Each structure stands twice: as structure tokens, then as C-alpha cells.
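With one protein chain held back, the other chains of the complex are shown just where they sit.
Going by the order they are written in, the chains are A and B; count residues from 1 in each one.
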Amino acid sequence: MRDLLDNLFDELFPILRSITGPGLTRSMEIFSRYMPLQIESVPTGTQVFDWLVPPEWHLKSARLIHESGKVIADAATFNIHVVNYSAPVDVMLSREELEPYLHSLPDLPDAVPYATSYYNRTWGFCVSDNVRRNLPPGMYHAVIDSAFVDGGVPFGECILPGECDREILLTSYLCHPSLANNELSGPLTLLALYQRLSKWPRRRYTYRFLLNPETIGGLCYLYRRGDHLRHKLVAGMVLTCMGGPYPHLNYRLSRRGNSPIDLVLQERAARGRATVRAFDPTEGSDERQYCSPGFNLPFGQMARSYAIYPNYHNSLDDKAYMSIDSVMDSVAEVEDVLRTVEIAGHFRNLSPYGEPQLGRRGLYPNTNVASLWTNSTDVIADARTLLNRALMVLNYSDGHHSVHDIARKAGLAVEDFRIAVERLEDIGLLRLEPPGTSA
Amino acid sequence: MRDLLDNLFDELFPILRSITGPGLTRSMEIFSRYMPLQIESVPTGTQVFDWLVPPEWHLKSARLIHESGKVIADAATFNIHVVNYSAPVDVMLSREELEPYLHSLPDLPDAVPYATSYYNRTWGFCVSDNVRRNLPPGMYHAVIDSAFVDGGVPFGECILPGECDREILLTSYLCHPSLANNELSGPLTLLALYQRLSKWPRRRYTYRFLLNPETIGGLCYLYRRGDHLRHKLVAGMVLTCMGGPYPHLNYRLSRRGNSPIDLVLQERAARGRATVRAFDPTEGSDERQYCSPGFNLPFGQMARSYAIYPNYHNSLDDKAYMSIDSVMDSVAEVEDVLRTVEIAGHFRNLSPYGEPQLGRRGLYPNTNVASLWTNSTDVIADARTLLNRALMVLNYSDGHHSVHDIARKAGLAVEDFRIAVERLEDIGLLRLEPPGTSA
Partner (left out) sequence: MRDLLDNLFDELFPILRSITGPGLTRSMEIFSRYMPLQIESVPTGTQVFDWLVPPEWHLKSARLIHESGKVIADAATFNIHVVNYSAPVDVMLSREELEPYLHSLPDLPDAVPYATSYYNRTWGFCVSDNVRRNLPPGMYHAVIDSAFVDGGVPFGECILPGECDREILLTSYLCHPSLANNELSGPLTLLALYQRLSKWPRRRYTYRFLLNPETIGGLCYLYRRGDHLRHKLVAGMVLTCMGGPYPHLNYRLSRRGNSPIDLVLQERAARGRATVRAFDPTEGSDERQYCSPGFNLPFGQMARSYAIYPNYHNSLDDKAYMSIDSVMDSVAEVEDVLRTVEIAGHFRNLSPYGEPQLGRRGLYPNTNVASLWTNSTDVIADARTLLNRALMVLNYSDGHHSVHDIARKAGLAVEDFRIAVERLEDIGLLRLEPPGTSA
């Protein structure tokens, strides 16, 4: 897996992506080799809620050349040199006239910034501040050979079916060009999770995997799948900035603050194994769209290092900073989160009138009877402890308490109830009752 | 305004008012010169909930005279000398026989108390304790020329219409005779607020102004308008004891504790700009009727110094104690409270699916585009701050969160969201959604 992600990174990094256009399409096709993405597109000009789907941006070349012939910036060398979505231009400008079209970072003089202008039609070049400050006098030739072409905004998705049709949606965005942590780490994590979850022996929920460009892509997806998600979504999260030198996951809660993923991450945070932030409509990624008030879906944002590092949105965000190993850590941690989500929800006691007679089923500790508990190969607690956890699960699995709630009542972790939940499911006393269903 | 209140006070103070009768009617007519009061009356004998509307009390004269001819008390000199609502009497009594009919205040020997006996038919005189202790021996002639006449209990109201038909009700009571803070300050504040609010450029709510006698007047008003208020009332308050040497407003919460006015006052209290007390059915004014369990209206009591001063209900409660300046301070503070109430409630994001495209409307900060925010003449924060507040308002204006709730989430004051709310209303993205309506 590690090698796959490593090689994919190298193949994807140099591609010039944007919110539309050939680089984005080509990148999705590369992912399609390893996960069966179905690609759909919302046509240019479609009214999507309060937005209009923009045309595709096709860039042939973008160069800024001094009259001396010296090349100052060339998208062919490093594709963030051109302001993403730049309009075509072919013009000679003095150094002063050029100024408004240049972008650099005085505080990071060696870094080339990443700039975009999707909805305000303009053009520009991004250079390091060192280059900018040493530009010679004279005239500059700015040539951008770009075109805006009718097409559409694409998204690609695939599904791993589960025991029920309630869904957990994992998504990341693919519109950023040569940037590593934000945002090749997210799609790579998504791919790795697809492969891991495809090997699980059982999935209680159906898992949906989605790649799209940020913001307009999320909006287009909601335009096409919003009603479906309203009925089927148990929880979702945007995967973003999944690498970088941070010790553990850093999760932003959904607007509701109580999605099954929210609750698991809050539990991990309480034990020092993750960090949790509140939903914030003023910053973030596509969770802002999923959590807009008309949808208010149970959607969070999973990151390792979201927007809290100086390399954010500039050329310092490279593979060395991101690190494939850090992404692999994220994959393992998110998989573990999802394993816990599988047992943290609402179950239903199928024999709710009085206590079930557990003795008859060998679950009551008895010196003369081998117990289902102790026959288990994964016993981690003595039989009485397991019985007590089963009694807790049975008593409170009434449609009003999740295993998460039960664990809190007991002062324990959700994982401490895994054996009890699985045994009770096995003997037919307990059944998952996902959100939105009722007995 | 100050002069108007000053002159009105002097005209109103000497009038003998009661819960019914000519003094009350005449006082209402005086107010009618400055606000278009519609006067209605509930006839004597009407069963009003658990009460019977009493007859009017017409007093011609009330004098207590020593056999020497010395006048001990005369309502014509100072109208609280007679127990309000006294039955007629013409009797000679010894000093000892007189005792049960005299009222004085041993702890305030110079003050004449204010006493009433509306529903227990009796008579009496109020004198200072100094006078009482020095009464000479001999016989006393008590003459009260009063009559109980069929008529009614009046109330007067007027309306300032707003953009919606949901109402804010401001009321005060006018039954007290020559007392200043309790209770000419309340009606004077009511009048001043009527004049101020009539000049507002916009009123989102409809404002109703009401004058009545205390308790039975409030009951009669509820008898006639209770159903209307149940459907239309957003918030209401009794204005009482609005003068006196206290630094700020002292508000009693409604029984619900979460009326829009309650919330604004709680916010002010948290910032040290007001004091807030809980609703208490054992003391107070007409809010006890509005907050009786059959109505449970969102009704509080606004005071500066309610019942917490020694001058309460005696002759020391005069214009010097009350002070017109203090009343003017209350007028300004209550007006400010109402301005905040106007933007503190529930609004509805009219483009709730995804984030609205604010860039297209010039609300996204952009170096190339003049922004609606910075064109504003009342900019108090930078464009990004204002954008963030607009994003907060848009995301949470879902019918479940008021601007008050949003301000609390953000750790800010309601007023910090005024510009965002007003801009979003102006561009059609936000609409007030008063209590009891739903989209």
C-alpha cells in the first residue's frame, strides 16, 4: 500500500489541476485504476443552488518573460506559477504595470504562492518574493494561452455495500495542482481507505467514496445527491491535509456536533488520541456545503494539520513536508475510527421485555458450564465483566441510547463493548438500528 | 422631550386617581394629547376570569377634623390622606375609636403612607406618625363623601405598525394618585418611547402601547385582548418605577425566561449594564397577570428601582426622588434595548442550500472589487470580520437559532452582528422570522 501511494503521488503531483478541465479529468482517471470510480459531470451553465457552473479552463501555456529573454515564470516548469483559472493575455508591461498581476509572500521569500481567481475573471503570475524583489527594470511579456470552454464540473464516486443501505460518505478534493499535503494527501488517503474497507469481513454500513473539486464540486454533488444523502447518510467527512508532522488526527465536528463520527472522535479526544474543533462556517472545506442549513448533514472534516502550517497554499507544501508515512498513519487511524463507528451506534434489544435468560444461552458465568464468553478467542475481561457489559447493552439498547451513550454511562470506551455487542448480535438478541429507522 | 415630561408630571401629580373613576379618566385624556390612545372600558359587574369588575369610586371630599376645628387630614390638600377607595362615612369618634381607621409609618415618622382597600369595603385616613402620636384627646369628625357608581375599568392603547404584525407590548399603570416614581414615571416613559419609536426609519415589529390601572386593569385588558396577544405577542413589559437614583435598568424576566426582551437584558446584565431578576409570582406588577399559567405570555417587568426604596408607597416618593433626568435615562436605555431586540431574533437564510455565492454580490473581500462592506458608512470592523459574521448568520439562520444564539456561539454581542444582519436583509438573503411563524 505504501509503495502504491508513493508512486501515485509522483505521477499525480506534476499535473496541472483546477476546479475543471483536462488535468482534473486525467487525475480522476488515474485514481480509477485502483477504485471503480463512476464519473459524472454537471454541465457548464447549470444553476446549482446560488451558483452557476463555470466553463472548463484549458491552459496551453503561461509564461512571463523579461525583455532580456529571461524566463521569470513558466507554468510548464511549475504549474502554480500561473494564477489558477487565469484569463488569456498577451501583453507587454513595464515592471510597474506588472505589479498588480504578481503574487508573492514577503514572509516566506523563497516560496511561490498558490493563487486562484475562479469567479473574478483576471490573470496573474505567482513567484517567490526573492525573484519579485530582484526583477530587473525593463519590459515584460506576459503570455497566457488559456481558453474557457463549455464542459462541466466532474465528480467520481464508488461504493462498498454493507449490511444496511445507510451510508458513510468519505470524500476528498482534487482541484489543487502541484501541492502535496493540501491536497494530494486527501485523495490518497481516500484510495487507501477504499482498499482497506473492501477487505473487512463485514460492513454494517454502506461506504461511499467521493472525489471532486472543492466548493463547486461539493455543491454539484449535493445538487445531484443531496436528496439521497438526506435519506441515507449516517455520517460523512472530508479528508484533507492528512499528512504533515502532527502526532494525531485533528477533526472538525459536524454542525450538529453529534454525528456517529463526531462522537467517536470526541471520545478519542477525551483520551488524548485526537484533537477536536467545533464546526465553523467561516473556514474549512466542503463540510461547509454539506453543513449549510438547507442540508445540515452529519458531516465533519478529518485532517492531520488543516491550515495550521506555514507551508499551506505555497510551494513549500511538498512531498517532504507531507510524507507518505504520515499519510499511512492517517489511513490506519481513520480505519480504526470507522471500526469503532460500526459498533458505536444505536442497536435494538430484540428481547426487551424483562431480562433475556442469558443462562440458557451460556452467557451467565457458571462453574459447571463453559461460557460463550470464555470460549471466545479474544477474551479481554473476565466472564462477569463481559456479562455486565452485555446487560448494560441489552438494557439500554432501546432506540434511545447508542453504544456510545452506554459507554459514557459506564465510564468506559466504546471499544470496551465490542465483544458484548458482537456476541449479542451473533445470538440474535441485538440488531443494529441505524439513524432514521425505527422498530 | 424633557420639558414635555416635566410639565406633564406637574399637571398629573395632583390628580386623585384610583383603579376607576374620574381622576383616572382625566389622566388618560391628558396622555391622549401626545399619543393617540384609544380608550375602552370593561363595565362594572363584568365577570373577568376569577374577578368581578368593581364600581367606579367617586370622591367629593374626605376630611378628618378634631372637635377643636383643627383639620387633621384633608384629601383636598394631599390626596393620599384618604384611604383609596374608602366607603362613605360621617361619624364622630373618640381618639381610641378612631385608631383602627388611621394608617401611619412608625419607621418613617414624617411620611404619609399610601393605603388602598379596593375589595374589602372600609374607610380610613393616612397621616404621618408624628401627627398621629400628637393627636389631642377629644372627639374627631370623620367625613368621607364618596360614592360607588356603575361605570367601568378603562384602558387606553395605541399602535405603531411595523413590517410584520407580530407585536411588542409596552405598558404602564396609572391608578396611583400623588406618587412620583411609583407611578408617574412609568406612564411618562411609555409616552416618551411612543414618540421616539414613531421616528424610527423602520420597525420590524408592531409596537403596542397600553395604559391601565394596575391588576384589575391588566386583567380587563387580558379579558379583551388575551387571545390576540396569544397569537401576536413577541414580547412585552410593564414599565414601572423608571426613575430614582439607580445606575441602570433593573429587569424582571418573564416567566418563560427567554422572551426576546429577556435575552437582550440577560446579555446586558452579563456585561454589567443592567440587573436581571427571575420572575416571581409572589410580587410584582401586571406581569403577574400576563404570566399567569393560562396565558404564560413572554412578559417581563422593566424598572429602575422597583420596590427597593424606602420612599415606596408613601409621600416621600416625590418628584425630587424620582427626577425627570433619571426617567430620561430610562427612556434612552429602553429604546436601546428595543433596537437590539429588533435584530436579536430568528431570521431565515433564504438561500440555505450550500453557501450563497457572496463574491458575486461583492461581499467577499477581494483586492480588485469594492465591497458592499467597505462602501458602508458605518464600518466598524474590517471586511473579513464582517464576512465571517455574515457567514455565521447565514449558516445558523435556519429557524432554530436566533441572532442572540449566534452571538453567544461566537462569544460576541448581538450588536456586533447588526451590520451583517442589515446587509443580508438588504440584498435579500435574510428575512426576519418572528416567533410563531415558520417557512
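What we mean here is this: a residue touches a chain if its C-beta (ideal position, glycine included) is under 8 Å from a C-beta of that chain, and two chains touch if they have at least 3 such contacts.
Since we're looking at a predicted model, the values are computed, not measured.
Checked against the hidden chain, the listed residues A:Ile261, A:Cys291, A:Leu363 or A:Met392 yield one contact partner: A:Met392. Contact with the chain not shown here comes from a single listed residue; of B:Asp50, B:Asp90 or B:Asp107, that residue is B:Asp50. When the full complex is taken into account, the listed residue touching the unshown chain is B:Pro293, out of B:Pro137, B:Pro201 or B:Pro293. As for the chain not pictured, it touches chain A at residues 349, 351-357, 359-360, 366, 368-369, 387-388, 391-392, 394-398.
Listed for chain B, the residues touching the missing chain in the whole complex are 48-51, 119-120, 122, 218-219, 222, 226, 255, 281-282, 288-289, 291-296.
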